[in-house]
Every structure is written in structure tokens, then in C-alpha cells.
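For this view, one protein chain was removed and the others were kept in their places.
Up next is chain A:
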Amino acid sequence: MVLGNYKSVVAARSADNEILKGAQDGGIVTQLFAYALEEGIIDGAIVAGPSEEPWKPEPVIATTKAELLAARGTKYTLSPNISLLKEATRSYGLDKIGIVGTPCQMQAVRKAQLYPVGMRDVPDKIALAVGIFCMENFPYQSLEAIVEDHCNVKLESVKKLDIGKGKFWAYTERGAVTQIPLKVTHKYEQPGCHVCLDYVSNLADISTGSVGAPDGWSTVFVRTKNGEDTWGKAIAAGCFETKPIEEVKPGLDLVKKLATDKITKNQKTLEARATFGVGKGLRNPYI
């Protein structure tokens, strides 16, 4: 169950070269939203758009393909996408919202749907929730320290950031590649990530990440009825190339291993909180 409930899992990538060019992996998120927008499945999507500062995302409501393209790529720092969830139904006038987010953000979406505290009119307006895999995240100052101090490159010059094969990678516009061991980045992690028990966005309609699939491809879990509908239509419309997950390397085994590692480690942190103090402990949000 470390991978959550799902109806199918494949390796896939967008069939649109323009999307693939700036996408983190297979461009699944951007392609899905572009298709859903065009088909009227959603009338806008909350994504992590660019801001004034390099690699610092700002949640935006994209209603055009151009806005979706501008939000491609992983920003390894917090993007409070849920902060726009209610507003999307208000001054933006959306009826069918698409939203991308990390597993914790998918949890927030589902909680708002079931327990809409101060979230009037949100529950029935979530049309497509796309989750991305997430091992951990970093505050912006952490990202600055990792990239500028450890990788020795200016954030402004970075074209792509990536975590993979046990390393943190920074690619610059001018072609330089820096890699540092992930071990170095641990102290910069957001502490809240250490109690997180979800790796592959178990609560999304469709979830996707890089692990399991070859470079330029993504691993995609199709989870809900709604996700299955949209995915099926997008495939039929020729939006994606797919391969059975069994035929790609490293495949699902690695996804399962990493998910198990994350959950096991964080479960321990959670348990340790119960006896953190002398005769008293720290809060556990799961009980």
C-alpha cells in the first residue's frame, strides 16, 4: 500500500515537443492541464508559476497554454498552491479547477473537499487534481544555500534543478552541470517533511514523478474514476506516448523501494515525537 490505490500505472511522456522542451520529466502535468483546458474539463489550473526571484515559485491560475508552459519544471521549494484554491472560485470565477501539487497538497485538497472549513463552494469545483511524487522539500533559503554555496552556481543562471540517483543536480544555461551528494542537503530540508507518509501522491486523481521511468519519461499512476476518464481521453487524443511500466528500467520496484524508505523513516520520526519530552510528547496530526 505504499503506492496508494491505483487503477493503472505506466511510463509516459507528452507527444508535444514544445511541452517536453522545458518540462521536468515527461511533461505529464503540463500536457494533462493543456489538454483538459482545451477540452473544457477544467477552466483553469493552479500551478507553480515564476516569480520575481529565480526558482522561487508563486502560485498562479493558468488559463492559457502559455501560462502552463511558463510554470513547467520542478522548483525544489515551497509553492503554497492551496492558497489560491478558494480564490479560484471567487474573483477568478472558475467552476472547474485543475490543481497540481505535492502529496501534502493533494491531502489538503481532499480534506477541503470532505471537511470544508471556511472552504465554501470549493468541494464540488475540483475537476482535476494532479499530484507529483515528493521525497522532501526545501525552504527558499535552503535552496539558495544548496545551489549557490554547495553547487557554486548562481540561481539566476540555472536552467534546471533535479534530484536523482542519490544526487542533487544543477544545470546552467551555459551548459555546466554540478552535482552534490544528497547527504549534504539533508540539514536544509523542511522539518515538516519529516512526518510525511506519502511519496507518490496517493490522493491525487493522477500522480506522476520521475522515479521508475527513464530520463525524459515519467511514471504515471491513474488513480480515480475521474483520473481514468481524463487519462483515457487524453491517450485517445494522442497526447501521450506510453510504455508498460514492466518494460522500462528501473521500473516500479524502485518506486516501491523509495516509497517504503520514506514512509519507514518518517514513521519513526513520528513515533519519536510521542516521547520527545520528559513525561510529555509532541503532537501527532494522524491521531
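The criterion applied here is as follows: a contact is a pair of C-beta atoms (placed from the backbone, for glycine too) under 8 Å apart; a residue touches a chain by one contact, two chains touch by 3 or more; residues count from 1.
Everything that follows uses one rule, which is that contacts and distances are computed from a predicted model.
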{"item": "Absent chain [UniProt protein name; select from \"Glutamyl-tRNA(Gln) amidotransferase subunit D\", \"Coenzyme F420 hydrogenase subunit alpha\", \"Cation:proton antiporter\" or \"Dihydropyrimidine dehydrogenase\"]", "value": "\"Coenzyme F420 hydrogenase subunit alpha\""}
{"item": "Touching the absent chain when the full complex is considered, from A:G40, A:G93 or A:P191", "value": "A:G93"}
{"item": "Of A:T63, A:T178 or A:T242, the residue in touch with the unshown chain", "value": "A:T63"}
{"item": "Selected residue (touches chain absent from view) among A:E39, A:D121, A:E173 or A:E246", "value": "A:D121"}
{"item": "Touching residues on chain A - with respect to the absent chain", "value": "43-44, 63, 87, 89-95, 120-121"}
